[in-house]
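Of the protein chains in this complex, all but one are displayed in their positions.
For subunit A:
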Amino acid sequence: MQSSRARLFKEYKEVQREKSADPDIQLTCDESNIFKWSAFINGPSETPYEGGVFQLAFAIPEQYPLLPPQVRFLTKIFHPNVHFKTGEICLDILKNAWSPAWTLQSVCRAIIALMAHPEPDSPLNCDSGNLLRSGDHRGYKSMAKMYTKLAAMPKKA
């Protein structure tokens, strides 16, 4: 419990110190609870998510970093490995391949990498996975792009 708090505090200081190090990630800690974080990540370029800003919510267990943080998308996203309704993410490093060497910042980077390289063989969003598995890349891209526009971009006045 105490060790998780100390480590999160270290990560917080690191994030503050290197705020501009990665312009694609804006990681912030809840003001009153160090076990709740959120992040805004930019959709990677040359993907249907380009130009979108996606919000992630982190719930950190008391045993962190021995256990991984729970991360989900708050912004709607059409991606084979993200549950369309709950935002749950299927990513091995957030489950059994977790290593305490990951930090919240590097987890964000892993999620950006997952956005650029979907794994259609372990889908949480079957519609999206099926499009890719059947080779309909254009169909997947246009659906993903549409939801990026609808949910992750500022509404045009």
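The rule is short, and it goes like this: contacts are C-beta pairs under 8 Å (C-beta built on N, C-alpha and C of every residue); 3 or more make two chains touch, one makes a residue touch a chain; residues count from 1.
Note that in this section contacts and distances are computed from a predicted model.
Selecting from "TBC1 domain family, member 19", "RING-type domain-containing protein", "DNA primase large subunit" or "Trafficking protein particle complex subunit", the unshown chain of this assembly corresponds to "RING-type domain-containing protein" (UniProt protein name).
Contact with the undisplayed chain is limited, among A:42, A:103, A:125 or A:148, to A:103. Note on the undisplayed chain: of the listed residues A:21, A:59 or A:116, the one touching it is A:21.
Listed by residue number, the positions of subunit A touching the unshown chain are 1-3, 6-7, 10-11, 14, 18, 21-22, 62-63, 65-67, 99-101, 103, 105-106.
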